[in-house]
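Take a look at the structure below.
A protein chain is absent from this complex, but the other protein chains hold their places.
== chain A ==
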Amino acid sequence: MSTTTNDTQRRGKAPAGERVADWMDGRLGIYGAAKKNLRKVFPDHWSFMLGEVCLYSFIIIILTGVYLTLFFHPSMAEITYEGPYVPMQGVRMSEAFASTLDISFEVRGGLLVRQIHHWAALIFIGGMMVHMMRVFFTGAFRKPREINWLFGFLLFVLGVFTGFTGYSLPDDLLSGTGIRFMQGVLLSIPVIGTYLSMFLFGGEFPGTDIIPRLYSIHILLLPGIMLGLVVAHLILVFYHKHTQFPGPGRTEKNVVGMPLLPVYVAKAGGFFFLVFGVIAFISAIATINPIWAIGPYRPDQVSTGAQPDWYLGFAEGLVRVMPGWEINLWGHTLVLGVFIPIVLFPLVLCAIGFYPFIESWVTGDKREHHLLDRPRNAPTRTAFGVAWVTVYLITLIGGGNDLWATHFHLSINAITWFVRIGFFVGPVIAFIVTRRICLGLQRRDRDKVLHGRETGIIKRLPHGEFIEVHEPLPQDQLHKLTAHEQPQPLEIGPEVDENGVRRKIKRSQKLRARLSKSYYGEGAYIPKATAEEYEEITSGHGHH
C-alpha cells in the first residue's frame, strides 16, 4: 500500500496508507465498518460461485455496454450503406444497423467488445437461472432471506427484458421480427392493446421511434434499476451472512469459513478475472449474433428458423403451441390465442418467484434458517422445483419446435401436441418421480447411518457365507446425515371443541393443513435414524 516509506518519513509520521485511512475515517467513519467486515467469514462451497458469475458478468456487460454506446447510433433514419462490408454495399438500412456494421467491421476491437457484451449477457441470465435453482433447492430463500430472493428474482426478470431490448437494437432482420412479435402481442391485449402499440411505436409499426425508445430503456432505465437491485442484493448477503451447508461444527448460530481478507478477496477477485477471461475467450472464437449475415430489417421479409435468445424460448413455446382461439363478439375481438400465453408467461415466472412465501405460510415456520437443506430432505419443495423446471423445459422445446422438427426429422404436429400435453402432464410426473427419488435417497442416508457404507470388500465367513463388509461412518458424516429436522405437519385441531360444538375452521386453514401434511406428513419423509436405533444395531452382533 504505502509507497513512500523511506526511513526519514517513517520516523516522523505514520505510513502514508495509515494516514489516508485516518483521513477517510475522520470523514466517513470507515473503521467502524471495517472492524466488522475485514475478517468477515464466508463459507465456501462450489455452488456459491454461481452468484458471483452473475455479478461479474453484469459488471462486464456494463463496461462493454458503455463502450458500445460510444459508437452505436440508435436511429431508424434510412440510409444506403457504403461501408467496407461488401455484401451490404448499396443496401437500404437504418442508421442503427449501419452503425452496428461499423462497430463490427471498422472499429478495431469493436467486434470483440460487441461479442463479449452479448456472450456476457447470455451467461448473466443463464447464471442467474442456475443460481436461483441453487438457492431454491437448498432452501436458502427461507427466513430471513425472502426479500433477497425477491430482489434476485426481479433481477432475473429485468435481465430477460434488458436482454430482449438489447438484441433488438441493431435493427436486423431477426431482432426486427422479435419486435414485430412484441407488437402483435401488444395488439392482442383487450381494450387498450392498439393504444399501447401506437404509443410505444409512436404510430404504426415499425415507425421510426422504437429503436431510440428501446435504447433508452436498455441503457438507462433497466440497468439503472438493476444496478440498484444488485447493490441491495449484495448488501443483504453481507448483512445476513452467507448460508452454509450442514456439517461438523456448522450450526444455525455460527458461520464457518475463510475470512474476507485475504482469502475471499483473492478468490472472489481472482474469479472475476477468470469469468472475464473465459468470456473473452468465447468471444474470440465463437461468433454471436452475426447481424451482417442476417441483414437489415424490413417488415415484409423474414428468415427461417427465427428464434429469440434462449431465455425467452419458453415464452415463445407458449405462444407457438397455443391453439389459435379468437372470439368475436359485439364488434370486438378477443385474441385469446396470443393473450393467454402472454398472461401465462409472467404467471410461470411468478410461480417460482412467490414460492418462498407459500412455503413459509404452509409450514408456519417463523424461525431463521442459516443451514441449507439438502434437496432430498425437503422432498415436496424439491419436487415442486423440478416440476417447474419441467414446465420450463417443455415449453422451451415448444419454442424451438421448428428446429426440433428439422434436426430430428420429427413431425411438427407431433411436437406441438407433445408440448400441449406435456405442459399439463409433465410437471405432475416430474413431481411424483422427484419425490420418490428424494425418499429413496433419504432411505439410503438412513441405511448408511445405521449400517455404515459399503466398502466393496467381500468377506467369506468360516461357515462359507459371503458378506460385504460395511464400514461405520465417521462421526462428522453421522452428524451430517442426521442433523436435519423432520418437523410435524400443522394441526388444525379437532372438528368439534370440548363441548361438542363444531369449531369454525376457515377454508384457508384446511387447505394449509392439507398442504402442510404433504410437506411433513406421512409419506413425505423417511424417519431419520435415531440414536436408539443406532445403539441397538451397533451394540448388537455387528452390522449387516
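In this text, a residue touches a chain if its C-beta (ideal position, glycine included) is under 8 Å from a C-beta of that chain, and two chains touch if they have at least 3 such contacts; residues count from 1.
Note that contacts and distances are computed from a predicted model.
Its UniProt record calls the unshown chain "Cytochrome bc1 complex Rieske iron-sulfur subunit", which is the correct pick from "Sarcosine oxidase subunit delta", "NADH-quinone oxidoreductase subunit L", "Phosphonate C-P lyase system protein PhnK" or "Cytochrome bc1 complex Rieske iron-sulfur subunit". Residue A:144 is the one among A:144, A:228, A:487 or A:523 that touches the chain missing from this view.
Within the full complex, the residue among A:321, A:397 or A:490 touching the omitted chain is A:321.
Considering the full assembly, A:105 is the residue among A:31, A:71 or A:105 that touches the omitted chain.
When the missing chain is restored to the complex, the residue among A:177, A:363 or A:516 that touches it is A:177.
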